[in-house]
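Let me give you the structure first, and then I'll get to my questions.
As you look at this complex, bear in mind that one protein chain is not there, while each of the others sits in place.
Per-chain residue numbering starts at 1, and chain names A, B and C are given in the order in which the chains are listed.
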């Protein structure tokens, strides 16, 4: 394991990052995170009860990363995501109705029922798609960044991926090429400590993945992935840098997933120490933000409860919408293979 | 460009590396280098005169790297090579007769005429094959290293590749996996400053590729690739480390190819400054070794001349052998697709 | 041999255990194959039994996984490299087709590559476009590679053993939807040679060549057809490379009608090759065109209603076979 950091690599957000936080920001981040968590808990139960098809890689636990990053992006900014993509979609502004409809395989879904959980897309929100191939979205994100640079439209792209994904070739090739061309892109590694059931220490010999930035001559930043404000602060620095034409940043957010690699049920094999899981839950991102918000007098428990209540209503509405939406027609099975 | 080195990365061979150099070693390194250079100059001319088929990526200029590394390897140690593989084969002990015969496409060639320049192999010498896919040999080398570790036979593997190859996914995946498993393997990056016609500064944002070692938590070393003794010294350290079970090392040898990316003729487009070419030739590896050898009184100009003369004879003999060898029989075209 | 009922995945797993016990040169690497036993339970218990020298979890790095296998195989070991989902083949394709498969030939025979790649293909689980594919046609088009597609528990065990014992690179494609299918499996270690088709049931009126899980659907269809007075012969090639075309052509000459069924998209699927060879070799025997039943030319859709329409099933096999018989 490394003892010193590589050049260019820094720890944490700029000092005083939480100064000047507003009520609006606290509620905004809270809403994004709560919507993710509650959507996923519902969806997970619906799949495990057999009501919904497919399988789900749940994002619960990692909400601060998506919320923090998306809070500095606009609809025109593009993201690519992973197999664990609900959180990114929701934080980017995707709506519950077409999301649930997609999971139910309905025509009203984001992909008209063709894609399911691992292919949620929302072109209007700059959500360029979840991706079921590890690393598959990273090259695509640099393409979106290239388009932004080419057009000079001032937008940026962000690619989300896990710790495990940083070992695959597509990561390496894409970050290097983005660095060479100063593409306006953020590489967000959500280090939840595991690639499926394999702990980080068994898939790489680094503690801090942000150090890999050094191989590409770009800045790397390690940030607390349970602190949405910290994530937001480092993402803001990276977005500003990208917009100034100075190229990409690799951000490593240390975080944790609460459920199993897939689904919400217990683990088949106890590859994680229950104490480890509990320790991370102690630092739960939603609670952390609630504490900051209330301590600073920016928001009240009632504010947060209202967000939960609204989200619950929205979920019930969306599930009802999805369930009552029409199934796709097998006669259309060849539609949309090609643009005609 | 980076200003400080990453952790684990060092410059140059251990101090006093050239102490204790023997006459035998000087002549051995010299022979390896001269054999490479003269083989290639002959082969290059034979292809350009139309006498020999195919095309050649010549290694001339980079001889110190192959010679230095191979001088610390045994036949049982395995190497994988690249499109620019003659030098590695010859330095590893491959013979001229089957090499020329292969280039001539004859049955007496290393590949019975099936492979040509980019697929020279010599299983008896631990030469696991040239490779026409950039990065293609790197994963294979870690497989050879795995076999050595699995059997505990004390052998090591080395993979050669260029600066350009360190941008491709296979490099990244292989070095990381070798690091995680402490495989006994040397990753030898021959940084000749160009990937085909693209200068290093246009394909990465690093000066020292050895810094990439840091991404894998392994040592990286920068060495003068025109100094066979220096290369040998750092390779020795890496081999010893590998044999102690401490895992891989990434060695970056700064070197230069004298000819074009392919063939010996001039360049279609002058992508290199002639002054740059001349500056590198000033530090020619063979001449450098001759100077060291004579200055230290370990060898004489006559010794070196004798090596040249012998090599010339061997080449003439091998070309004659190759020319007079039988062509493959098209009736056998399906032989050796499968092991039966 | 002592035979009992096992599931497809347990039969495969037993084959892995027995061959690893027999041959110390066999080792297994892949993502979560060790501690977790593989996401499909294919490798359960191997780590415990054979230890972490022979059963290893890898980083997510399919090029390195397969390439390591190529190098180790060239050095005489017998690696088993797991690719988890067949759909991931695109990130490792170079090592499969340019390296593993070609090494022997381009090196003039100087080396053998006794590498086995395991993977899981097939649709029917709402796993969508990137986790449901059947890409055997690509693999069968690669000289130097062999491709096995077990369609029963018996074959799952026999073919993995046959693959590992084979001195060539072999890819063994399990079918995800068959993991729980039960069938008789001998207790002892046995192997099925690669390139020998299985005549699943004999018949006179029509030959149904089925690939992978379609063998189950074809067998069901043959039963239904029998009840309708049509006698169908079902052939499972077991390996699509080498392809036991003789068995298929012999059957075609007997029944004079051939239907080929696979999960992959029809255009450019392995059915095209089988069809071509049948009509090349049995032209004068055919009473009807060799016919293919396969997936439409689209990625695999997610919604169950679409996916059910996408993958052939017994009912559609019956209909296609009837049409063939009625034509003449």
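One rule holds in what follows: contacts are C-beta pairs under 8 Å (C-beta built on N, C-alpha and C of every residue); 3 or more make two chains touch, one makes a residue touch a chain.
All values derive from a computational prediction rather than experimental measurement.
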item	value
Shown chains that the omitted chain touches within the full complex	A, B, C
Residue among C:26, C:47, C:68 or C:89 touching the omitted chain	C:89
Option touching the unshown chain, where B:119, B:212, B:232 or B:257 are the choices	B:119
Chain not shown: contacting residue from C:6, C:83, C:140 or C:314	C:140
Touching the absent chain when the full complex is considered, from A:65, A:128 or A:235	A:128
Of A:110, A:259, A:280 or A:304, the residue in touch with the unshown chain	A:110
Chain not shown: contacting residue from A:47, A:60, A:99 or A:138	A:138
Footprint left on chain B by the chain that the document does not show	53-55, 105-106, 111, 113-116, 118-119, 131-136, 164-165, 167-170, 195-198, 202-204, 268-269, 271, 327-328, 330, 333-334, 337
Absent-chain interface as seen on chain A, which is shown	78, 80, 109-115, 119, 121-123, 128-129, 131, 133, 136, 138-148, 150, 157, 169-170, 172-174, 176-177, 180-181, 335-339
Residues of chain C (touch criterion as defined above) contacting the omitted chain	63, 87-91, 93-98, 101-102, 105-106, 128-130, 135, 137-138, 140-141, 143-144, 241, 243, 264-265, 267-273, 275-276, 279-280, 283, 286, 288-292, 297-299, 301-302
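The definition used in the following text is that only the chains that are shown with their structure count from here on.
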item	value
Between chain C and chain B, distance of the C-alpha-averaged centres to the nearest whole Å	41
Averaged-CA centre spacing for the pair chain B and chain A, given as whole angstrom	44
Centroid distance [mean C-alpha coordinates] between chain C and chain A, Å	36
Interface hub residues of chain C, defined as touching at least two other chains	58-59, 61-63, 91
Multi-partner residues of chain B (at least 2 other chains)	169-170, 172-173, 176-177, 180
